[in-house]
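Heads up, one of the protein chains got dropped from this complex, but the rest are sitting where they should.
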Amino acid sequence: MSDENATPSAEQRQAREPLFRGEGLSLSFGATRALRGVDLDVHAGERVVVVGENGAGKSTLMKLLAGVLRPDDGQMTFEGSRYAPASPGEAIGLGVAMVHQEPTFFPQLSVLENVFIGREIRTRTGNLRWSAMRAEAVQLFEALRLPVRLLDWRMDRLSLGEQQLALIARAVHQDSRLLILDEPTSILTDNEAEILFGLVDRHVAAGGGVLYISHRMGEFPRVADRVVVLKDGQVVADVPAAEADEQTLIRHMSGRELLAFQRSERTRRSAEPVLALRGLTRRGVYSDVSLDVHAGEVVGLYGLIGSGRSELAMTVFGAMQADSGAMTLKGAPHRPATPGEAIRAGVAYVPEDRKTLGLYTLMSCGENLSSAALPRLTRRGLIQSRQEAQVVDTGYATLSVKSTGADESILNLSGGNQQKVLLARWLANTPQLLILDEPTRGIDVGTKTEIHRLVDREAADGRAVLLISSELPELLALSDRIYVLYRGEVAAELPGGPDSEAAVITATMGAHRVGQ
Amino acid sequence: MGEREGRSWGGLGPVRQLVVPALLALELLVFASLSDSFLTGPNLANVILNSVDLALIAGGLTLVIILGGIDVSTGPALGVVAWVVGTSTVAGTPAALTVVLAIALGALLGLVNGAIVSLLNVTAIIATLGTAAMFQTALFGLWGGTDLFAPPVSRYAATDRLLGVPTVAFLVLVVYAVLWYVTRYRAFGRHVYAVGNDTEAARLSGVAVRRVSLAAYVLVGALVGLAAVVYMARVGVVQATSGTNLTLAAIAAVVVGGTSITGGRGSVVGTLFGVLFIAVLQNGVVLTGVPPLWNGVLVGMFILVAVGIDVVSERLSARKAATR
Partner (left out) sequence: MSSMSLRPQRLRVTNLLRERTALLLVLILVTSVVMSVISPYFLVLDNLLTMTQFGAVIGLLALGQTLVLLGGGGGIDISVGATLSLCGVLMGLVVGEGVNVWAAAGLALAAGLLLGALNGFAVTVVGIPALIATLGTLYLFGSAAQVLAGGTQVGGFDQAGFSFLGTGTVAGIPAQVLFVLLPAYALAAWVMRRSLFGRRVYEVGNNGQASRLVGSSPARTRFVLYCVSGLLAGLGAVVTNSWLLVARPGAGEGFELQSITIAVLGGTYIFGGRGRVSGTLLAVLLIVILGSGLQLAGVDPSWQGGVLGVVLVLAVVLNNAFLRGRGERR
């Protein structure tokens, strides 16, 4: 933990104009106010970590800087002049490079080419100078302490962490003055993370600035000069890293506006759980997960992106297989090889990514709704249209879907109504176990409340519900119990309700684990 | 540690890279031992003469396929240009002018394809199916019911030899050398690979996606034009369906050569081996007394086996990389 890199003292920083300054930055998506007047400075040679709960506005803020999004209000200056990039390309040209959480690259090309595509070194006649590019890349990689041999490998043969480092190398190579990293260490091994920290140090030593989103508090003393805490789209704390101890940060991050939601009385229907996981492990994804879900309760599953939440749900649903461990459903061994088997066993899963995993965008609302129930509605291979219509009607009524009719194209519906159709798709099967993965993401407030009521009602009616949500207030309000996953492991099991907030955040950050 | 590929450059893995050359060598050995007349100068010259037009088309097509596109109009386009070449030759136009005309016309037809694909955003296979039908009809109209006979535009395009080797073989070598140089040492070439890997990532990296795509289709068109000159010199006649069987043969050569039909990976050198493999196969089969009708069976099996190996080995090494 020695601090060998020379970072400018506070006085030196104050004396200079900041490298980047954002003032009063605001941005809304529909009714959701993602950012509400954020002020943020980054000085040359400074490393700033931005922390906050899921949905606090961190990624949105970074995307403003990187030219992916534009603010509704407020202004930015970079290197002393007005800064309003219209595209990521323009931002890169001006010296602001961002490495996204889910990066894009050229999988079948070598790492060397991935670093240089679009900004190749050429001779005056336009020939590519491979030797010069290689020499520069070797220099870059050596400086970054990345293995030089990686340069010749195909990008898709690298591990996720190596890919991430290569892309960071590309960003550094783009002569960026301000480097923005969105949760770069979530998929890195400890060794790789150490390489990254060295890279960040060198970047600031060379006079650049670094903005860094992270959840791993254990890292902060190593990687940050200053920690900025965002909550509900506002800056609630801006403290030097030395003063940013766990308790302080968690105190700042918690206390979000709570959900005014009175959940109904629930009773566990039996001592035996509907779903029980024991020591479930999938290498590199989740490990040794044990949890129970009873009939008549909502069990919340919380964790950061990459903590293995969705993968766990996919495993229960047969869309992914575990390496070891055991699952039981209503006391019987449960090891579905396909979603079809899981469905027949009484499991329903409403996936997180509505568009790629749920919707048939070219089909009608009715066809989208009845899809999972079809085998039940089929006689001798033919869909019984009257029964199908009944299922659709019931679904429409239960969820009060708003559309001109079941024939309407699903694309014409709002996100909220699309989500209702997908929920209805799964409720139509009256499952034993209902798994909801981010059921309220990206939908309007009104529909959100309706979905909350629905989840509550399902549990009160005796259904076992496993709820995955990144929205802590929602999860706290709805759940009877909450399991927190940290890097694939159950870090805590806590009771639901607002009192657990700080404990959940602490477990989410792996605060008590880092540094072991 | 999983198996790592060496220098890839969007090219083929070490195993896949050697499959076709190895099979070609095997093929040569087998045919040489089965037939005395196989490894003779005249016969090998024959092999080359019969595959030059295919080689030229397949070379250009390789770039389009690496780009993630496809062109199923090359055969009919060749027919149209061949008619113009024949007519021009009969009319006594200077050979050089005819060649330039052929290349320009081919490039123009390629431009039509490229414009529909990259400017109007029509899926490549639909766009070129459409233009294939148009070119086919255009040829039909030009042909007008009577076969057009014409002498070679120049003896260099026909049976002329240089150092005992058909002169046109050097044309192929030059064209492939240029294509290799372009794919390796020009930004355009590398951008073709980038677009084929991930169009969106290419755009974000500052690659002019539309321009690259347009240029690739024009390039294949120009090579089709050049191929038409050689075709005319070899066949000597234009009919209503001239060239049509080259469309799929060219795709087959590219695919056998290891280029991925889904784009992003492949090489012109591989394609040259693919063309040679198919040409030698067709010739050797005849010489060894197998009815030439078997050709397609062998070509078809080879496509399935070569690409099947490719697909399975990709899947295995990807799995290895994922679980590493």
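We call the chains A and B, going by the order they appear; numbering starts again at 1 in every chain.
Following the convention adopted for this analysis, a contact is a pair of C-beta atoms (placed from the backbone, for glycine too) under 8 Å apart; a residue touches a chain by one contact, two chains touch by 3 or more.
Values in this document were obtained by computation on a predicted structure and should not be read as measured data.
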item	value
Touching partners, among the displayed chains, of the absent chain	A, B
Touch criterion as defined above, residue of A:372, A:406 or A:507 at the omitted chain	A:372
Options B:41, B:151, B:206 or B:296, residue touching the unrepresented chain	B:296
Residue, one of A:83, A:302 or A:349, that touches the chain absent here	A:349
Touch with the omitted chain, as defined above, among A:413, A:434 or A:482	A:413
Chain not shown, touching residues in subunit B	70, 72, 116, 120-123, 125-127, 129-134, 136-138, 140-141, 240, 244, 248, 251-252, 255, 261-262, 291, 293-304, 307-308, 311-312, 315
Residues in subunit A touching the chain absent from view	29, 317, 319, 338-340, 343-344, 349, 351, 353-364, 367, 371-372, 374-375, 378, 381-383, 385, 407-409, 411-415, 418, 425, 442-443
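We take it that only the chains that are shown with their structure count from here on.
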item	value
Touching residues (chain side subunit B, partner subunit A) in the complex	2, 4-10, 184-187, 190-191, 193-194, 196-198, 200-202, 204-207, 260, 264-265, 317-318, 321, 323-324
Touching residues on subunit A, where the partner in the complex is subunit B	88-89, 104-110, 113, 117-120, 122, 126-128, 130, 152-154, 156-159, 283-284
